[in-house]
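Missing here: one protein chain of the complex. Every other protein chain is in place.
Chain naming follows the written order as A, B and C, and within any one chain the residues start at number 1.
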Amino acid sequence: MDLRPTEAEEKFRHELRSWLSDAVPAHGTPPPRENWPARRAWDTGWQRKMFEAGWAGISWPQAFGGREASLIEQLIYYEEYARAKAPYVGVNFVGLLHGGPTLIVEGTDAQKEKHIEHILRGEQVWCQGFSEPSAGSDLASLRTRAERDGEQYVVNGHKIWTSFAQVADYCELLVRTDPEVRKHAGITWLIMPMDLPGIEVRPLPTLHGEGEFSEVFLDNVRIPVENRVGAENDGWRVTNVTLRFERGTAFAGEMYDLKRWLAEIAAEAQKVTDHGSRAWDDASLRREIGHLQADIDGLWNLLKLSIGQADESGVPAIGASAVKLFFTELKQRIGDMAMRVLGRAVLGRSDMAGMPVEYFSYEALQSLSMTIAAGSSQIQRKIIGERILGLPKDK
Amino acid sequence: MDLRPTEAEEKFRHELRSWLSDAVPAHGTPPPRENWPARRAWDTGWQRKMFEAGWAGISWPQAFGGREASLIEQLIYYEEYARAKAPYVGVNFVGLLHGGPTLIVEGTDAQKEKHIEHILRGEQVWCQGFSEPSAGSDLASLRTRAERDGEQYVVNGHKIWTSFAQVADYCELLVRTDPEVRKHAGITWLIMPMDLPGIEVRPLPTLHGEGEFSEVFLDNVRIPVENRVGAENDGWRVTNVTLRFERGTAFAGEMYDLKRWLAEIAAEAQKVTDHGSRAWDDASLRREIGHLQADIDGLWNLLKLSIGQADESGVPAIGASAVKLFFTELKQRIGDMAMRVLGRAVLGRSDMAGMPVEYFSYEALQSLSMTIAAGSSQIQRKIIGERILGLPKDK
Amino acid sequence: MAFKLSDEQLELQRGFRDFVAGRFPIEKLGQLADGAKDATLWGELAEMGVFSLRLAEARGGLGLFHVDAALIFEELGRALVPGPVVWTHLAAGLIDGAATGETVVTGLDLTTNRHTPFVIEHLEDAGAVLVLKNDGVWRVDPSTIEATTVDVPLDPLTPVHHASRLPDGERIADAQAADALGLLGATLSSALMLGIAEATSDMGVAYAKERQQFDKPIGTFQAIKHMLADTFVRQELARAAVYAAAGTLDHPEVGDVATAVAEAKLVAGESAMKNCRTCVQVHGGMGYTWEVPVHYFLKRTWILESTFGSVDEHADRIAATFGG
Partner (left out) sequence: MAFKLSDEQLELQRGFRDFVAGRFPIEKLGQLADGAKDATLWGELAEMGVFSLRLAEARGGLGLFHVDAALIFEELGRALVPGPVVWTHLAAGLIDGAATGETVVTGLDLTTNRHTPFVIEHLEDAGAVLVLKNDGVWRVDPSTIEATTVDVPLDPLTPVHHASRLPDGERIADAQAADALGLLGATLSSALMLGIAEATSDMGVAYAKERQQFDKPIGTFQAIKHMLADTFVRQELARAAVYAAAGTLDHPEVGDVATAVAEAKLVAGESAMKNCRTCVQVHGGMGYTWEVPVHYFLKRTWILESTFGSVDEHADRIAATFGG
């Protein structure tokens, strides 16, 4: 064990930092949250700049235009990225982290040709059509039906929690192709162009009151069979290839952001005045911030250790579930601290009196979704208990 | 709702307080924990004094020699009892709180005659033979076998967690009389004299290193059929009569003791010195004590409210499970606070430098059993979820 | 001692619960958040005695007790009825028209909490602002306050303004009155949060019975069942603490009023917050939507918890009773 960076790592960090220090300010300010066309343009424009500078697809194979960085370089990448306050991956999320990687592993040559580099260049936006109203934690119970009709699948159903569907070109879609077999069998993975007839996208406002998410209604949507990824009825296996990407280093950027947020909360606590005194003067609040700092640094180290071990074996040695579980619950604790530091300013969600009310309250509310999305805390504990500790399954 | 005491309640409190203020000091200091004959003598001697003064069996019907106090008077009783630091119920526990009440409801005239007043007078000590090594939370899976042989049951088996078995005269014993039917059916409730041949009592030291508990091994113990309480194979119902006593106001005394303990912890925190400063000077520790105080007072009020409603209907309106669950977890939190206040003195379990190390550490360790015994916290949550909230059963 | 609701109180509670359920069903929350107005609600609340119920009959009130007020506010909390109900109740008898609902009164408790800037709820509708300070109760005319609307309030049903300075206004009662109103405000806020704790426990339980995953209602799973069991325990603890505080206010000779109130505010605050959080988690993704009303309860709780003394402030006050 040697925590010192190698020369190559230092060089990597330096180059990235140097590029970001110019590129980030040059890209300007993000458009308003509700202006979807502008958000798409801004997010994909940034992605194209990343691509042109050689920083796109940090974990993707070079053969597919990616940077193919080592896991440690990826961590450095996320640190520097967060440090520079570089743009959130935004509308490129599904393509870069789910769709693209799945096609790399499972796609046909034609599918790879048609999508992969376009995703990397910011020319193709993807969304995810997995969850359904009655298939959340129990994803395998999904009901959206696809019936073969010659060289097409005719799809009917209702998807939910589809991020960025408003602006997506393609959807990675899970459908049931065999209703006779139960659950995990009988599912198929399809690439659905979002401009096909029969697709209706309705915004699904979150408790923020805004809509990154949508519901997607599918009414006799005809998807060519050539858009199938993997074999018919083998979609669950293909899906799990994707889900693995969702729980690995994908959170690294957000974790580093969380470290940064806690520092900002502490700084804010030192400013807020209470008839002349500061939130920071509350010894108990200070101690809790110290505690949170130990936990966030511990989490960051856990990620590093996990990656240090995985870099050799190619498989994360320590459950990504453990990281996800601790991270998401920690973010809620830090969110609570942020609200506490705001004091009565918490009654608003717009900035007032120089306090970053919007930012703090947005993140605190957003944290509530994190113990639910991408495998709830309850599902993570089940996975840890059964797959890592070997406890017997409950039904 | 009127929280003011009535004249009758004031009178009750006054009389009790006045009696205790003489009787408690007169009864002297309890013998060492490990001297069982002396403990029996001390505990039963106190019980006899209570009986003679008219304070025994506070909840028992007058027809059976009890005080038959109202539930509110019972609460006053527990308050005053704890306030006076009167002797713990000790070896009389099972007889007064389990065995006796069960016989009052379910016993034959002969059984009542033979036991009830003797229990009340401190002349008969009972122990409980319910749990078995493989029947803990799942009590109904008990295996101790009783086979009918003429006018006797021949009993073979192994009981555990039997308090005061060393000095008991009788044991309330659950046995399996029908091994063919499953679980709750086929169980019978017996009165077992502890001097029968074939009974072996082995102390079971707890993590304190001492033995209030025993294991009891039964080898062809012959118990007369007339000692059966309720019908053969109807013991589970009879048991549940008893278990209800275990989860009602029985905890009131301990809850009031916990209130007192927290006050003592706060007082100790104001004394302990740290290079001249006090534990109490830690603002975060103070705040936590304030929090604990709110919770213990809340619990005491919850008990009062529960009793206030039950006094009318005869049935506790609010689940005794809720009280038990919150009380036992709160005692652990208060135990942790006690250990924290002791600082480095926690390394010992004997008093040092004027600090009540023995008392604090004994209670903190003892609290660990409370979320397990008499229905674990997990079982309580299941009961609340299913019986009070009506959630579907899990198997 | 009768630590239980009397038959009259049970009837009052039932009756008011029915009134609120009919007059302000849960769908109302979304409608008002979308901009609908309900011009007559305030008057109807006044008619039901929400503001005046503790005033003597001679003064137009119902001559009822703090416990009765707690029961009413528990129901207001359960349904999440909006508006400065606590402040207007505090103002009844002090400010003309408050008791009858003609004057909507909001306020600020400057004896607790961090207050820069001053954040004032429902200022637009208010005819008076009651300000509690350590030296007395002050009445401030809303039109004299230079206040800025907060574009996006946390709770869509609690519009807020902020102001960097606050005019003095007129002193209308002494320090002792300010103290008493602070205690009453904390008690009524606790009662609102008790109602929230109950509503969110009930919503979580109902959803867990209905929602199927893995071929059974999710309430079958221990992870969900045990979380919901804890919501019940916390709700009952809050009930005991709130009723005890109100009962102590009614008969101060039975205990220490300030402690009982601080304990109620702490326990009810924690109970409501944790129950709301459990309710979100049990609802899964739906709990994170705008459409399912769970979020309104959570947001209101954040506001109530930070008003009339936070959990932390009350824990400090209780600790101070140990001396030292």
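Rule of thumb we're sticking to: a residue touches a chain if its C-beta (ideal position, glycine included) is under 8 Å from a C-beta of that chain, and two chains touch if they have at least 3 such contacts.
Computed from a prediction, not measured in an experiment: that's the story for all the values here.
S.K.: Tell me which residue among C:Ala2, C:Leu94 or C:Ala223 touches the hidden chain in the full complex.
M.R.: In the complete complex, the chain left out is touched by residue C:Ala223.
S.K.: So which of B:Gln74, B:Gln124, B:Gln166 or B:Ser361 would be touching the chain we can't see?
M.R.: Once the missing chain is taken into account, the touching residue is B:Ser361.
S.K.: With respect to the chain omitted from the figure, which of A:Glu68, A:Glu288, A:Asp336 or A:Asp351 is a touching residue?
M.R.: The missing chain is touched by A:Glu288.
S.K.: From the list A:Asp2, A:Glu151, A:Glu180 or A:Asp195, which touches the chain that is not on show?
M.R.: Of these options, the touching residue for the absent chain is A:Asp2.
S.K.: When the complex is taken as a whole, what residues of subunit C touch the one chain not shown?
M.R.: 221-223, 226
S.K.: Go through subunit B and note every residue touching the omitted chain.
M.R.: Spelled out for subunit B, the touching residues are 131, 134, 136-138, 141, 160-161, 204-209, 272-275, 279, 282, 284-285, 339-340, 343-350, 352-353, 358, 361, 368-369, 371-373, 376-378, 381, 395.
S.K.: In the full complex, which bits of subunit A touch the chain not displayed? Write them out.
M.R.: Its contact residues with the unshown chain are 1-6, 9, 72, 263, 266-267, 269-270, 278, 280, 283, 286-291, 293-295, 297-299, 301-302, 304-305, 307-309, 311-312, 318-319, 322, 325-326, 378, 380-382, 384-386, 388-394.
Throughout what follows, only the chains that are shown with their structure count from here on.
S.K.: What's the chain with its C-alpha centre farthest out from subunit A?
M.R.: Max centre-to-centre separation from subunit A belongs to B.
S.K.: Can you compute the centre-to-centre distance for subunit B and subunit C, using the mean CA position of each chain? Integer Å is fine.
M.R.: Centre separation, subunit B to subunit C: 39 Å.
S.K.: Based only on mean CA positions, could you tell me how far subunit A sits from subunit B in angstrom?
M.R.: Using C-alpha averages as centres, the distance is 52 Å.
S.K.: At least two other chains touched by the same residue of subunit A: list those residues.
M.R.: Answer for subunit A, listing residues that touch two or more other chains: 282, 284.
S.K.: Scan subunit C for residues touching two or more other chains and write them down.
M.R.: Residues 221, 224, 312.
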